[in-house]
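Note that this complex is displayed minus one protein chain, with the remaining chains in position.
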């Protein structure tokens, strides 16, 4: 299956890209997606979304999902 | 001594005037001022001020004071 | 700080814009938060259609009361500036009655001060409303508590 991964803000700069496509043949969680895009542990307080909704790191993903990782929000 | 008395809003209409001057030769409280202007008991919740500050009915008044009586406020 | 009793109609958003642009304390970049409340006359109250209203006040008291509550809010909330306008006289539905605006560095102070000033104004300031209904008139009995 294919997962579209996005990075925002400071994480985007650290990753050097605003996203990538990852592929996996077996079941996958958000944590698993993170491990496919980098060897580093996720920064403290890093947030994640699946298909535009906040989710936990244990959430399962499915083929075609959009998963995003980003630091604490600072709008308003 | 002379006290300038004012009435506002529904009380002004009930009294038929926006105020009057009362005279007294002895010591006087706000309650005493009320008794000099009418035989009726003050309406429930009636408020009073002395020289532009809210006061209790027991407050003493002095020559030249301005005393006002009025119903609960409804501004804003 | 600007505190005014207004005998005629005003545009609250224009007033806020004009004050914000002209006030010495509100220099560009100095404030991060502004909280505004505008109370407007409704055409309906307590189940009845209201045609117009007369707002009476005790002028010698109201000006001092508004200045005092604004001064206290400035100090206790560390505000940068305040604008308060209050309408008096004959008022029609859709006319703004009260405008309270507070500027501060961060949002919490502006929100808290704006609300606190409105509650003090509604419970203490010597204004009284008389509604003109389709048939007859009536004095508004009391304000809703916070």
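In this document, chain identifiers A, B and C correspond to the written order of the chains, with residue numbering beginning at 1 in each.
Throughout what follows, a contact is a pair of C-beta atoms (placed from the backbone, for glycine too) under 8 Å apart; a residue touches a chain by one contact, two chains touch by 3 or more.
Here the structure is a predicted model, which means the values were calculated and not measured.
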Among the displayed chains, the hidden one touches A, C
Sole touch to the unshown chain from C:8, C:76 or C:108: residue C:108
Had the left-out chain been drawn, it would touch subunit A at residues 6, 8-10, 45, 49, 52, 54, 66, 68, 70-76
Absent-chain interface residues of subunit C come out as 11, 13-14, 16-17, 20, 28-44, 93-94, 105-108, 110-111, 114-115, 118, 122, 144, 146
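The rule we apply is simple: only the chains that are shown with their structure count from here on.
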Chain-centre distance (mean CA atoms) for subunit B and subunit C, in whole Å, is 27
Expressed in whole Å, how far the mean CA point of subunit A lies from that of subunit B is 72
Per the C-alpha means, the centres of subunit A and subunit C lie apart by a whole-Å value of 48
In subunit C, the residues touching two or more other chains are none
Multi-partner residues in subunit A (2 or more other chains touched) are none
